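As you look at this complex, bear in mind that one protein chain is not there, while each of the others sits in place.
What follows is chain A.
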Amino acid sequence: MNPPAMHLAELNIAHLRAPIDSAELAEFVALLEPINAVADAAPGFVWRLKESEVDPTATVVHDYGDHLLINFSVWESLETLWNYAYRSEHLAVLRRRREWFLRMMEPYMVLWWVPAGHIPTLAEGMRRLERLRSEGPGPEAFTFKDSYDSSEAVSLPAAAEARK
């Protein structure tokens, strides 16, 4: 049997310096629409969590604290996500992160493989980030710097669980 095709899920959280509707964050909020448009049109983009289909500036509402901004998406491969994050207009926005977000000592971004077609839940993403923080990178929760390819994830119980 062929292993299932795998996609890459990515979750990152950022600690806002000020409330999202404050003047300090206004420039960032103004950048949301154009940058999300770059993501949606990027090669390899599969899905991202949107709060609203009509308001492109609406950020994801969640239960993990209002000071946390959440980005959650699925991509066809490590390379396509990397090219979007670091080889598109997104890089210049990332470079300004200190203007809007506090520096975090713990990992704030996690990657893991999901079977193609499966959309993970935000709760699963937060669990993966916790796992990365507590146990370090592994095939079930990793980073760009210590990445694992999808073949190493296919046989894991976590992938099987996600397929249910």
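In this section, contacts are C-beta pairs under 8 Å (C-beta built on N, C-alpha and C of every residue); 3 or more make two chains touch, one makes a residue touch a chain; residues count from 1.
Assume contacts and distances are computed from a predicted model.
S.K.: What is the missing chain called in its UniProt entry, if the choices are "Glycine cleavage system H protein", "CRISPR-associated endonuclease Cas1", "Putative ArsR family transcriptional regulator" or "Beta-ketoacyl-[acyl-carrier-protein] synthase family protein"?
M.R.: This omitted chain is identified in its UniProt record as "Putative ArsR family transcriptional regulator".
S.K.: Can you work out which residue in A:26, A:41, A:91 or A:116 touches the chain that's missing from view?
M.R.: A:91
S.K.: List every residue of chain A that touches the chain not included in the displayed model.
M.R.: Residues of chain A in contact with the hidden chain: 82-83, 85-88, 91-92, 94-95, 98, 103, 145.
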